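Only one protein chain is missing; all other protein chains are in place.
Naming follows writing order (A, B and C), and every chain is counted from residue 1.
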Amino acid sequence: MKEAFKELTRYKSALVGLFILFFLVALAIYAVVAIPYGEAIRLWRGSEAMWRYNPRTAAPAWIDYFTPKRLLHTVILDSEVAQKNVEVLSERTRRILITYTLDYKADVFPSELAVVFKSRYDKKPPRVEVIWKTPDGREFPFGRQIPSGAIHWYTVSQDKDLISNLRGAPEKILFQDPKDAEKPIKGIHTITIKAYVFESDADIDAEVIIYGTVHGLAGTDHLRRDIGVALLWGAPIALAFGLGASFGITISSIIFAAIGAWFGGWIDGVVQRLTEIRMVIPTLPILIMVGLFYSKSIWVILAVLIVLNLIESSVKTYRAMFLQEKRAPYIEAARSYGAGHLRIVFRYLIPRVIPWLIPGFVLAVPAYVFLEASLSVLGLGDPVLPTWGKLLSDAFGHGALYHGYYYWVLEPAFLLMATGFGFTLIGYTLDKIFNPRLREI
Amino acid sequence: MGGYVDNIKKAQITEQISVQVYQNPAYQSYTTEELRKLIEQKVALEIKRLGLDKPFIRFDSLYGFFHSRAFMYLINALTLSLGRSEHIYSSSGSKQVWLIIKERLPYSVLLFTTASLLVFFASLYVALILSRRYGSIWDRLSVALAPLSTAPSWFYGIILILIFAAILRLLPFGGLVDIPPPENRIMYALSVLKHMVLPLLGWFISGIFVGVYSWRTFFLIYSSEDYVEMARAKGVPGRLLERRYILRPTLPTIITSFALMLIAAWMGAIITESVFNWPGLGSLYMAAISQFDTPIIVGLTVIYAYLLGVTVFILDIVYAIVDPRIKVGGGTAA
Amino acid sequence: MEDRVLLAVKDLHKWFELRKWGFIHVGFVRAVDGVDFDIHYGEAVTFVGESGCGKSTLARTMLGLYQPTKGEILFQGKRLQKLGRWYRSQVGYVQQDPYGALPPFMNVRRILLEPLVINHWGTRAERERRIREVLEEVKLTPVDDFIAKFPHMLSGGQQQRLVIARAIVMNPKLLVADEPVSMLDASVRVEILKLLDSVQKAHNLGVAYITHDLSTVRYFSERIFVMYAAKIVEKAPVKELIRNPLHPYTQALLDAIADPDPENAHKMREVPPGEPPSLLHPPSGCRFHPRCKHAIEGLCDREVPPEFEPTPGHFVSCWLHK
Partner (left out) sequence: MEPLLKVEGLKLYFRTTKGIVQAVDGVGFELMPRTAMVVVGESGCGKTSLARAILRLLPKNVHTYSGKIYLDGQDVMQLNDEQFRRQIRWQKISYVAQAAMNALNPVIKVGFQVAEPLLIHKRMKREEAMRRVVEAFQIVGVPTDFVDRYPFELSGGMRQRVVIAMALVTNPQLVILDEPTSALDVLTQANIMNSLKGIKQEFDLTYILITHDISTSSELALEAMVMYAGQIVELGKAGHFYLEPLHPYSQKLMSSVPTLREDKELDFIPGQPPSLINPPKGCRFAPRCPKRFSACDQEPPMVEYKDGRKIKCHLYA
């Protein structure tokens, strides 16, 4: 084994494969350590509230470096950057003016606007008004309503009155250059929140959120979720699923093949018939039915997959190998010094063929990783866990391609492809090393 | 098992029947209470008719298993009495599962048989050329590109749609023909062809590289067989050598791999078709999944199983024809 | 006399059933068909014959790997079937293809340990000591250089030494050597034969040496048994047999063997026509009669010749020596 590894590192392609694999494993370990399993599920299943500060379907931030236009990162103006003036109007009533300045430099319009009011009062809620002053001095007052509750999300972009007043989407009109409607105006916007509070110890604070068009390392999806979480967590799941399936299936098939070939007779007959039956079982449709009628949990699917493939069609190939090995002189020698049946099967036959199976085992891993992705694309992905396949499926289902959210498709696709490449490169090289007939050429 | 799907189905039935009852003028004189009872009765009847009152599957006893719905479906399916669908209609308006499947089958066959044949013969041909030029740049390139085939065709489908449909706007995103379909027959065929390009290309990319690589390796291995060396020594010219000494003895393997490829194509169709919105069996499967149309799902699964079975069976026969060593049957066993 | 006998084989038959399609009975392959002989303590005996004459089946039956169809094998006077696994530690096996005879995934130590572990021999330290002892004996020295190596790191001769070491690691009484040198280079053959000889003498082993090559026989064994078509046709001491072969088959076999001599190129050899018969349908009477130029019509093709003893210790199954 050590020799094989050493030999592996002599091939450039295998080195690339090993590098990719190393990267994936590191990613997987980081994911599991940084975001524990439960946390990952909570994050991914969490309602929109958890991701409220993220823009919707924003591209990854690094896109900025590759486009001539300057893109917008989300800006959150909170009390720390605000000027707050309190005027006492009467014994109880006070007017609070919160002023924010926004130096707008991006070449694109924000994706959304929102204001979050956080107020403290006993009975009578404060009244607020927002006055938006553009760099060229136009003023737009809006939002004349009373925030109810301690925290109130006022999504400016969805204010129907405002939209009809402005005759357009607020995030566009407010930032429009009067000379060129397609370009945002650059410069200092001043946003003033004018609030009246009616109780002596009442207070109000606000955050203005100008949602960007890019977000984080990986961008966000239609539910504002950070795709990075799914990309990260996709790694351990893909590895676990791919390796688990390939390992379980290879091992069980080998054992069946070895037992059938060694004992022969009716035992071999049973194994052979089971193989033939297995050959006519359509795996994918059955997995689909399991996903549909029983459980979409990835672990259940994995288990079913392994059970369906306990006797894989490759048992025939393994069996042929074992039948040949069975006649090998060293097996006869072992019998001559008294080795029992089970010892021969498990200590002689199986160890003998393992090197020949390793390449196949490695090469099968990507197939199972993609199988999981396929199921996800069919809408049968695990409902709680984020996986690369789920990302693709979400992207595809929400028209990412039509709307140009290419990152949403390309990021998981890239990772899937990398996984496939890593394992395949190593697999082919291992095949060259372990397969005596390939060595000669 | 089957629990939440059953609930959805029962809700659907209740809704359907309620609408029917409320809209039926015959029941206008009924009071609300009477109507409610009437609906309950009808729903119960329908549930019984669909067998939804029986458990989906049971393992508690043999009796329980044989009286579960899963077993019922299985028996009906195996005898190819596929029954009637629950929601999906054929374009002629029939609910016969068999008719629905029959209507979709040609589209799948058209796409995937073309794709398989294309990939199969292209890879054989290229591999033969490469094995002749072992060690050349093209040969090494084929080795380097082989890992590209690690991804399935739908995956390339998505990438291709991204490039050719979304960015370049050259080819359609999916579907069978343009909307509205062209009246002219030739234009219709051309339109279908245009829609086939991307799925075919996706299938081709995902199959060709590994195909070329593995056939090349296969031919290289077999070209070092003693009898091939001997034929070369005899001065058998290259093409003839390939045909008579490499292809001919390995024909059983080649045929097997073609059959296995077809099987894989039928399975892979499910996803590829749904990505490209191709109206074949795969899309039908997807539609059935999203509408929980169990008879169609079961029916298709069984059709797949039969396809596999028939392929395996034909394979055995072809073997015996192709390989003279098999004609003597088990006589060689000592 | 009797107590000199290590292994006695009496009227041994080993037939294999031949089936078509896995269940239709076609007939029996008579691989060993009525064979009698003794091997004495510390005696080396050669079985010689062409491929397919049943000599390898005989070896496997002697090793207890096959159950005899008829007849019996007595080891130290006891029936083989009754001895069970203990017998396996009393008999060593040296095969033809040394590389194939060694599990490629085990190193030298593991290979030698296997028989000891399986037969619950000694303690861990004793086993280690025993392994080093046998490696010394077969001259795979210095032992430390070899003990961790895998078979593919050894040359053909070294592999065969290791096989011999494994065969004697349990201190057996009998060694079955099936063509132990036929796959080795001529230069190594002698080396291995000499090693086998020294091992045999040192441990007073009974050896059944099976070969198709008569030219190596005189360097190794004391008696020769000639096999043809599942039967022993002639038994004699080596020198006697080479000087005075009695059976026409033995004569043909000896005639066919060339010693290196430039004159060979200028003369034709006399070789009996045809090929050995099928063991599924062997000829009636003497099995050699269809190829035998001395065949007596009406006798050789009808009656199976019994064993005659024309000179003491020289047995032959041929009507010519009645």
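Everything that follows uses one rule, which is that contacts are C-beta pairs under 8 Å (C-beta built on N, C-alpha and C of every residue); 3 or more make two chains touch, one makes a residue touch a chain.
Because the structure is a prediction, the values reported are computed rather than measured.
**Student:** Among C:Ala202, C:Ile257 or C:Leu280, exactly one should touch the missing chain; which is it?
**Tutor:** Result: among the candidates, C:Ile257 touches the missing chain.
**Student:** Considering the complete complex, identify which of C:Glu17, C:Glu126, C:Asp145 or C:Asp185 is in touch with the unshown chain.
**Tutor:** Looking across C:Glu17, C:Glu126, C:Asp145 or C:Asp185, the contact with the absent chain belongs to C:Asp185.
**Student:** Taking the full complex into account, find the residue in B:Ile13, B:Ile101, B:Leu220 or B:Leu281 that is in contact with the omitted chain.
**Tutor:** In the full complex, the listed residue that touches the missing chain is B:Leu220.
**Student:** State which residues belonging to chain C touch the missing partner chain.
**Tutor:** For chain C, the residues touching the absent chain are 50-51, 155, 157, 185-191, 193-194, 212-216, 218-219, 242, 252-262, 264-265, 268-269, 271-272, 275.
**Student:** Give me the chain B residues in contact with the hidden chain, please.
**Tutor:** 134-135, 220, 224-227, 229-237, 240, 244-245, 248-249, 251, 323-325, 332
By our rule, only the chains that are shown with their structure count from here on.
**Student:** Using only alpha carbons, which chain's centroid is the nearest to the whole structure's centroid?
**Tutor:** B
**Student:** Using C-alpha centres only, name the chain that sits farthest from chain C.
**Tutor:** Between chain C and every other chain, the largest centroid distance is to A.
**Student:** Measuring from the mean C-alpha position of chain A to the mean C-alpha position of chain B, what distance in angstrom results?
**Tutor:** Those two chain centres are 28 Å apart.
**Student:** On a C-alpha centroid basis, what's the spacing between chain B and chain C, in Å?
**Tutor:** Those two chain centres are 59 Å apart.
**Student:** Provide the list of chain B residues touching at least two other chains, using ranges where the numbers run on.
**Tutor:** In chain B, no residue touches two or more other chains.
**Student:** Multi-chain contacts in chain A: which residues touch at least two other chains?
**Tutor:** none
**Student:** Which stretch or stretches of chain C touch chain A in the complex?
**Tutor:** Touch residues, chain C against chain A: 60, 63-65, 85, 88-89, 91-93, 95-97, 100-105, 114-115, 118-119, 163, 166, 170.
**Student:** Write out the stretch or stretches of chain B touching chain A in their complex.
**Tutor:** The contact residues of chain B facing chain A are 1-2, 5, 56, 134, 143-144, 146-147, 150-152, 154-155, 158-159, 161-162, 165-166, 173, 213, 217, 220-221, 224, 267, 270-271, 274-275, 285-286, 289-290, 292, 297-298, 300-301, 304-306, 308-309, 312.
**Student:** Enumerate the contact residues on chain A facing chain B in the complex.
**Tutor:** That would be residues 13, 276, 279-286, 288-289, 292-294, 366-367, 370, 373-374, 377-380, 392, 396, 401-402, 404, 406, 409-410, 413, 416-417, 420-421, 423-425, 428, 437-438, 440-441 of chain A.
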